[in-house]
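Complex shown without one protein chain; remaining protein chains in place.
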Amino acid sequence: MAVIRDVMPAFELYQPSSVADAQKLLEQHGSDAWVLAGGLDSFDWLKDRIRKPKAVVDLSGIEELRAVRTTADGIEIGAMTTLTEIVSHPLIKQKYDLLAQAAEVVASPQIRNQGTIGGNVSQDTRCWYYRGGWPCYRAGGNICYADTPEGRNREHAILHADRCVAVNPSDSAPALIALDAKFVVRTPKGERVVDAEDYFIGPDIDITRLHILQPGDLLTAIRIPSTWAGAQFYFEKVRDRNVWDFALMNVASAMVTSGDRIERIRIAVNGAAARPLRLKAVEDAVRGKPRNAATGEMAGKLAVQGAVPLQFNAYKIPLMRNLVKRAIGGVEEATWAS
Amino acid sequence: MGFLEWATSPWGQSVPIHIAWFLIWVAAIAGFLFLIVHAIWLRYFAKPKEFAGAASPEVSARIPKHVPRHSLVARLFHWIMAASMLTLLFTAFLPKVGVQFPWVTYHWIAGAVLTVSILFHVIHASFWLDFWSIWPDKIDLEDAWRRVRRFAGMSAPAPRKFAKYPLENKLFHGVIILCGLSVILTGVFMMFRVRTIFFPRNPYLFSNMTWGLMYVLHGLAGVGLIALVMMHVYFGLRPEKLSITKSMVFGWMDRDFYLQEHDPERWVVETPPSSSSSSPSTSNRVEGRGLTDAG
Amino acid sequence: MDNKKVVDTAKASDRQYGAGYKLIGKNYQTPDLYAKVTGNAKYAEDFRAEGMLFCKLLLSPMPHARVRRIHAHAALAMPGVKAILTADDLPAPADTLTDNGTVIKASKWGERGLTMEPLYQGEPILAVAAVDELTAAEAIEKIQIDFEPLPFVVDPLDTLRPGGPNPRTDGNVWTRPAATASQGPGAPAVTELKWTKADFEELKHGRLPLGKAPDEWSYGDLDSGFKNAALVLDETFVTPDTSHQTLETRSAMAYWQNGKVYIHTGTQSTAQTLPAIARWLNIDAEKVVFISEYTGGGFGSKITGGVSMIIPALLSKKTNAPVMMRISREEETFIGRARPGFQGRMKVGFSKEGRITALDMFVICDNGPYDAVGDGPSSGRIVSLLYQPQAMRWRGVTVMTNTPPRSAQSSPGGLQGIVLMEPVIAKAARRLGVDQVAIRRINCPEGKAPFGPLVQGKRQYATSAFLKEALDRGAEQFKWSERVARTPKRMGTKVRGVGVSLSCYVGGTIGFDGLLIIKPDGRITFQSGIGNLGTESVIDVHRAGAEVLGVPWEKCDVVWGNTTKNLPFTCVSGGSQTTHAMTRAAYATAMDAKKKLQEIAAKKLGGKPEQYEVANERVFRKGGGASMTLAQAAKYAIQLGGIYDGHEAPADVHKMTKASVAALAGQGLVAAAKDNYPRDGSTFSYVASFAEVEVDVETGKYYIVDFLASGDVGTVIHPRALGGQMLGRSTLGMGHAIGQKWVFDPHYGEMVSKRFHHSKPPTILDVPVDMQWTALDIPDPETPVGARGVGEPPVAGGCGSILNALSDALGDEIFQRAPVNADTILTSLEAGRPMQHPLMAHI
Partner (left out) sequence: MAEKAGSKISEDAPKAVSRRNFIKGVITSGVAVSSASYLFRASTVMHGQQFIAGVGERLITLNVNGQQRRVDVMKQETLASTLRYKLGLTGTKLGCDRAECGSCTVLIDDIPYYACSVLTHNVRGRKVLTIEGLASADGTLHPVQQGVIDEQGFQCAFCMSGFIMTTVGYLKTNSNPTRQELAHGISGCLCRCQDYDKILTALMRGAENMRRSKLG
């Protein structure tokens, strides 16, 4: 059977106006259903005709999912809040700027106008073999084409690879981990709140998904506690092109210092593994240390321990080392006065 | 629904990638049904076992209280194999039925252990144990035919007592060999597709089709093992087989059970001069002799 | 993270051009702009026709295979499916009859649009026409094809290895039979070439093997050049394959009416696409109507459109309905053409002042599976011109691979050759302690500079070159010395570097026709056969004609984009020839009109033609007296008939022009002329490009901080359009330095970089927000208006200046290939030496 791309298959479209209705629809259609948030990841799958769901459940009409609310302890961001709304939200800018910084470098302005925070954290990997429709592990097959002797794997994982070497493409995910966000998941059994870092899973656990959502589950909101409000933040994304490019790697850290000592810190990187990695060992190692280049240096080296490069991605090791270093020790800004 | 999962290769060719996972349930249910049916049969319908002939009293007298059956090495092998097999089955199939954990590393390590232990067993059994004792012989086949006739209500002489291993045991071993070697052989090659300590990864060692068939074989043998292991465990736990099970734990078998089911002619047990103890060295020696006896 | 400007540069567009002219050198509003800006401009896919069917392509999943059998019953049985077109339905390739009557046999290796032996993954096998795209797509999914996989190769070096696979069943390289005494070199042929194991020893040292090369030329004494050199560098470098990625894909719509086929698709050259279609369809050119008013980019990929356009034409014939073929971006990636990547090696000898004493150049050109591209030979000629080595040898192999077909892309061969050369020059300057501008200044061409091989004791030469002036102007405007002297180079983790690159390419051809009518209402209509791909040469060149006739631009109309609109024989709009060739033709035509006006005035008002002048929309006797308006003259022309109103055409114009003249006859004063002006030398345009980059050595990320292109491009015709070309084409070149590439999985021979986020065409944030350009505006002495072409010349400079700025910042031990990205920079900095496989293709 020949393959053809770029013609969207016919499907039935459901546009529920409440989460409960959406859940009912998902339950009703089971594995034939496809959840549509902003759609920027979904439409690739559909237009490529690799996935042909019978029922598409469009969440864009659910008002309750699209808001930034203040809570007793921080804020709650509806999963369908767009990245532009996050970038321009005054409270987020003021207290949780780390997330705004991350959201601002996602893809392109139009994509940020449409793409949602829920979609950004739940999107699938962009491994070019997998997305090209190759029957790899992640697609249910029995091979990783990127991790073969000739595989082209410049953008693939250096850590925690398990058969599959794809990486998570999200820019907001590490920021949310650094902010100690909680993800609110509505399952058929009820609501479940998980730590940001536990929302993501590697291929060792489930090789076909990047997150914990099972068919029928919905990510409804992301809660950011006030724990890190107004902390010192660092976000950096390294990419080839300055628009429309996924991170080769990114880093996010939230830090509270007293004097020059690091009192509390959370740090995460993405683009290194199939899930955004919270660097707990680094956090433990730098706590109580002065915030300076030497500490950053040490942290960077610690962060890349155990990294295994593939043929074309060895650069990710110094990249991760340096990004972690900068996230902790800072960057010396260069200003060439004329 | 097909028994195989197919995928379209990057070149647009249809290739099998593995078995359809519902076969896991087929195997489990089949295994379970077997043991239910068997248990019911045994409880309500089966006639008591009948064996032709009985050991002569002098032979019986010669038999020690504890008949040495499995050397420590053999038992160690069995239990290592059992542990690795169970690990393999659980790590293989639990994730497929929704219990998610990082299984691959455990799986290949257990696979490596199983492979090594089986290699050891093949060598050990070939050169140190009574190699032929586990294979059905002519009498087994004749007796099997007698049992079938008797089961069908036809007349046939009573089957004779067993040699060291009952026929079921031998048959089970045979099937296990088939499935075990299949998973091991395919599994060893499959290690080229994951990161292990053994070889550099090379997923392109074989063609897509060869790999696909290998995965299918691995899967089929694997689900086969689900049923087989269920049966094995079931039999191991059945009260009338406990003596056999115990022998795999302690190395020896009760004299009574031995005399009841086994034919001292076919399974010659040489009495150690001093005692009936089943120290490893002793039983080893006894079994070692068994080899020459069987020749 | 934004680009931070440090040195202020004057905005080039402030400069005034066109001194002494009314139209030439002045900005104006092109007549196609209003339609574009309101969304009313119709590109091929914007057309529709009653009862239109839609076709979709089935692409080969394999890089090289033979189609054994096509099972299409299920697809054909679907409601709504109208027809399937396979290679068996294609007409036999037609031979070409050249204008001088020579028959060029159709190549048996040529591309035909559909095939039964796909030579690259993504090559169309068949097309399905159906009532809508969804049905066509579902029909294709029901088709099964039995393929027999055949050997394939995606890296040129792999097929040159002993025993390496051949990309085509009959060979792996294009060779050109040697010229005989009576005839020039024959048509290129596919043959087999394998290098020896000994040749490949070089690869182990990261150097390009120098095996047998089918093409070779030289001049001068290479050996003594190297012997006398103060410094000899021997560098291997790889340039990327880059898709043209025109934003408009090669979608096409076709229908048949009264025995003629009407085709809508994008092209770079309206007039020249007509014969190409006739050849592909193997029908008479008179039976073809071609419409292409707007084209969404070409860059060399649509010189005469694409052969794929015959698919809807043939399906339309088969179904007796209009057929639209909408080409998707992914399909365009396969069939949309690309620049061939080079694997090259340059051994260069320098005197201690930096003068190039000897150059031994060796290139492998990754040609793809079809017709031979000229990039290899072109690279040698351009390098020989631009750097004027005292002695030079060029060797080249045009290797075939099972990768998508290549074609010319802005500065074909020029970019690759210059990009192989520039890093070597930069390195030499550092080694010799010579300034980067100075070393280029002493090597660059001047005046009638020679280029290419020595043939029968002679070398060809350029019409002119004022590159030294362009270099000086650029260096001054870029404040080169100031930037070089600035310290520190490094602050924190950021390092700055400046780079300069020379650049040039062919800037024009000669011998084409022009055609205009002065209508009885006094307006002038210029018939333009140039394609409208956005360079505006389709309109701009006619400003030269209006200038000659002294007619205000408001009184001028330009007709273009439709072969029924009576177009003259026009050059193909590629290779930067148009502005040069067609201003000449426009000039000649205006002179013809002027002559006719003078003659008409003399006939009507008495006296001799030369006593009359044409200006201010009038023909008048010199020194005052009798005169007539152009409107009157047009009416008289109709009365006079003959040569005046197009009932007779000049003998020397092309038959296409003659037919157009005949069709326009009687509508006014018809002027038509062939460009017969002499030209001493070959025309080239030149650019000196300057760039500054800022690299973060911890992330490998860099920004282009500033860029300036300074051009020696002849007379400036339309400054804004020129600026668009100078900077636009420079940026196309930059793309080669900063990210554009192909990535192939070599095991399956399949492209994995199918999306823009893989192949990385530059975005607006990848270039400085305030780029600069300037042009000398020195007329070329060998052409009437003095204008030269500019599309290609800036391209290589865009790439070369960035690469040189990067090596200025980071040193010579970072990269041996382009593009250069964070991965290259970080791994090499980490290791202290160039780390990427220097010669592996498509990584």
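Just so it is clear, A, B and C label the chains in written order, and each chain counts residues from 1 on its own.
In this text, a residue touches a chain if its C-beta (ideal position, glycine included) is under 8 Å from a C-beta of that chain, and two chains touch if they have at least 3 such contacts.
The structure presented is a predicted model; accordingly, all values stated were derived computationally and were not measured.
Counting contacts over the entire complex, the absent chain touches A, C. From the options A:114, A:187 or A:227, the residue with contact to the chain not on display is A:114. The chain not shown here is touched by just one of C:721, C:787, C:826 or C:839, and that residue is C:721. Taking the complete complex into account, residues 2-3, 13, 27, 29-30, 33-34, 36-43, 45-46, 48, 52, 54, 79-80, 131-135, 244-249, 294-299, 326, 328-329, 533-536, 718, 720-721, 723-724, 727-729, 731-732, 735, 755-757, 761-765, 767, 769-771 of subunit C touch the chain not shown. In the full complex, subunit A contacts the hidden chain through residues 6, 8-18, 21, 24-25, 36, 39-40, 43-44, 46-47, 54-56, 58, 60-61, 63, 84, 107-111, 113-114, 242-244.
Here, only the chains that are shown with their structure count from here on.
Subunit A and subunit B, compared by their mean Cα positions, are separated by 48 Å. Taking each chain's centre as the average of its CA atoms, subunit A and subunit C sit 41 Å apart. With touch defined as above, residues shared between interfaces to two or more other chains in subunit A number as follows: 1-3, 132, 145, 148, 150. Taken residue by residue, subunit C touches two or more other chains at 61, 145, 745, 747, 750, whereas all remaining positions touch fewer.
On the subunit B side of its complex with subunit A, the touching residues are 5, 7-10, 12, 14-15, 17-18, 95, 100-105, 193-195, 200-204, 211-212, 215.
Listing the residues of subunit C that touch subunit B in their complex gives 61-62, 145, 147, 149, 745, 747-748, 750. Within the complex formed with subunit C, the residues of subunit B that make contact are 10-12, 204.
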